[in-house]
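One structure follows; several queries about it will come next.
A protein chain is absent from this complex, but the other protein chains hold their places.
Here is chain A:
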Amino acid sequence: MSALKSRDTLLFGAILLLLALISTRFPGFAAPSNLASVLTDTSPLIVLALGQMVVILTRCIDLSVAANLALTGMVCAMLNVAMPDLPMPVVILVALVCGACLGAVNGLLVWKLDIPPIVVTLGTMTIFRGIIFLLSDGQWINAHEMSPAFTGLPRTVILGLPILGWIALLMVAVMAVVMSRTPLGRAFYAVGGNPRAAVYTGLDVGRTQFLAFVISGTLAGLTGYLWIARYAVAYVDIAGGFELDVVAACVIGGISIAGGVGTVVGTLLGALFLGVVKNALPVVDISPFWQLAISGAAIIIAVTLNARAGRAKGRVILKSAEVTR
């Protein structure tokens, strides 16, 4: 536990350092309003990373999140074009349900057919993009076709922060409660930490993984609407390759790819770190190469820290060592 907390502090320190460095070149950067916009820009990454975290905790991986986002976004956009007067809560509900169903497809394939998650989601990733093409005929849906209510919602500012940012914070809070205070959250850790022991404890490993995929899908669906509405455009290749950023955010945040280890706070910090690197560095004219290099280095450093934490857990055989601990 203390090792995890210290690595969260380390990551938080790294984010502050990055912000400080940027501030030296662009003094207005650390202003609250600008930080709020960085948070808003990072919100889709945060929400997707929360879902990915749950999936990785159960020893799976979900590569289809970005495709799910794009498909659900397209569905919402087409719905808006067809029925511009549909109330926004209904649109959001449709996004959640659509995302959950797509996640459930992944989950069922992993649970019932026992196919490795990386294969399942690699397949569904392509299929989801294909479905978008079939639905839209490869056409774009542009801003002027969408209703003002549809595109305006994520950008509405409440207390200095757009709704998009508030939704990310709300999801962080919800997931923090789910992970630490519900039997399901506990099951995610147990199934990933030791699947065989989890079976003896009365947990259904496959069902738990299924639910992880449903959560991931639901959050991807929600992000789908928010993304499409914010950028006011929907097309086949939207958020292409974004799933890798999501996985990277989890890894940087200390989620163990081997399963069973990771926290909501770590995920949030991992996403924020990546968000600052991706969204803030261009503002101060740092070359794209450095962005890539910094994110890449962060991933490797994070994985090294994980591996070292794992090694330190060896057995204490010497009596004297036990005392000094």
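One rule holds for everything that comes next: a contact is a pair of C-beta atoms (placed from the backbone, for glycine too) under 8 Å apart; a residue touches a chain by one contact, two chains touch by 3 or more; residues count from 1.
Just so it is clear, contacts and distances are computed from a predicted model.
Missing from the rendering is one chain, named in UniProt as "Rhamnose ABC transporter ATP-binding protein" (options: "Heme exporter protein B", "Rhamnose ABC transporter ATP-binding protein", "Cytochrome c oxidase subunit 1" or "Oligopeptide transport system permease protein"). Only one of A:Leu170, A:Val199 or A:Ala297 touches the chain withheld from this view, namely A:Val199. Residues 1, 177, 181-183, 186, 189-190, 193-194, 196-204, 260-261, 313, 315-316 are the ones on chain A that touch the missing chain.
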